[in-house]
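Showing just some of the chains, left in place.
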Amino acid sequence: MFKAIVRAERLQSTLDSVGVLVDECKIHLDEGGIEIRAVDPANVGMVDLSLDADAFESYEADGGLIGVNLVRLQDIAGMADSDQLVELELDEETRKLHISIDGLEYTLALIDPESIREEPDLPDLDLSSTIVIEGRDIDRAVTAADMVSDHIELGVDEADGVFYVKAEGDTDDVHLELDGDDLIDLVAGEASSLFSLDYLQDMNKAIPKDAEVTMELGEEFPVKLHFDIAEGEGAVTYMLAPRIQSN
Amino acid sequence: MFKAIVRAERLQSTLDSVGVLVDECKIHLDEGGIEIRAVDPANVGMVDLSLDADAFESYEADGGLIGVNLVRLQDIAGMADSDQLVELELDEETRKLHISIDGLEYTLALIDPESIREEPDLPDLDLSSTIVIEGRDIDRAVTAADMVSDHIELGVDEADGVFYVKAEGDTDDVHLELDGDDLIDLVAGEASSLFSLDYLQDMNKAIPKDAEVTMELGEEFPVKLHFDIAEGEGAVTYMLAPRIQSN
């Protein structure tokens, strides 16, 4: 069984965090909250999201698993004002999700979870550098890099103690360096990896500008981006595989 | 003769109410105010609009009839700020309408009224139910229904004393029930009719969110939507023909 009430704003940001990577996903309805793990069709970007029962106005669940059309669910949640309450209730027999917003009832047919791409395991990586950075700085770097290239290098210069972003186009370059004073925190180890800008832009869309984002980086390794949602009662981790360095 | 001054906002909402259904219309320039009746090319949606002489800052007319290109007239009115005054004067000889906004003069060629689709008579129907509802609730229902279907059922359950909206899609459904407490007023009789969502969406665009809309409904009968404009010095009635119920 699953029955919950949540502020529209929280539901919307939860769905958006996953929706930037996939159109359908499985949702685990655990006793302690919901969890979503998904990987994009090309196996390049992954997301692991949890939203605790405390993030809801009320929450009851006993461990089910549902498959949903995220695009449709985002549209429905988007009809509510951010402060409105959204009621969710699973009808186990018909496999439909009843969504109710101030008297308006929406019945959403669920998708067989078996038919949805398998959930990824986000590997535990031992990455050399940890950068804690504001969402708005990621946004600036990604926006600028997009003007010159379709990939972006993220790295840390251990000796200088700086985190850097580089994008090299055919004629123009973009470069950003942030040291310990510009960042919320920096644990510097030698690190440098190249990423597809498309994916990073999608993830960037879901990162609030005022979020504290913990970024873990290595040498030609995936990057992990971690930030809290729902005032700390939920969390999102993105992982993005590197591209092979072009020389 | 026709000579009038009106606040831009009032002219704009008047024209928009008719413009959602037709591109050209006839305007009756009566002593007591203007009146417009029009029906869309498919004969499905009708509008009857009146704007009293009192809704104008000044008004003089003696019963003429003009034909106008509504799209063009909406564009012209749209150039004015909502608080600006728009002066209208008919040149009977040249059959042109002079529109003046803060010194800017626009000369609009009129259309021969004979060449415009005949005006409809909105029939007097004896409909079983009367629902008085806020414009914003119509907006919610229409927006949600559009997510699942291209038609919408409006009805009243006499026994339960509720007005309901239903839309059924291939997989998902939308349902809204409003009882006497949720509505401004309800005179309940058995009623249920199916309508094309396209038309209702167009009419919805012209209904202010805070308007009190009087809706009259019957069993497989047209729906009538009536609301005031210009702080009660004008009124709009829409009538929409039903679709045949699909079973």
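Per-chain numbering from 1; labels A and B assigned in written order.
The criterion applied here is as follows: a contact is a pair of C-beta atoms (placed from the backbone, for glycine too) under 8 Å apart; a residue touches a chain by one contact, two chains touch by 3 or more.
The shown structure was predicted, so the numbers you read here are calculated from the model rather than taken from an experiment.
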Checklist outcome for this item: With 2 of the identical chains in place, the whole complex in this file holds a copy count of 3
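The working rule: only the chains that are shown with their structure count from here on.
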Item to check | Magnitude of the superposing rotation for chain A and chain B (Cα, nearest 5°) | outcome: 120
Next on the checklist: Using Cα averages as centroids, what's the distance between chain A and chain B in whole Å?
Outcome noted: 45
Checklist entry - Which residues of chain A touch chain B in the complex? => result 72, 75-76, 79, 102-109
Item to check | Residue ranges of chain B touching chain A (in the complex, touch as defined) | outcome: 140-141, 143-144, 147, 171-178, 182
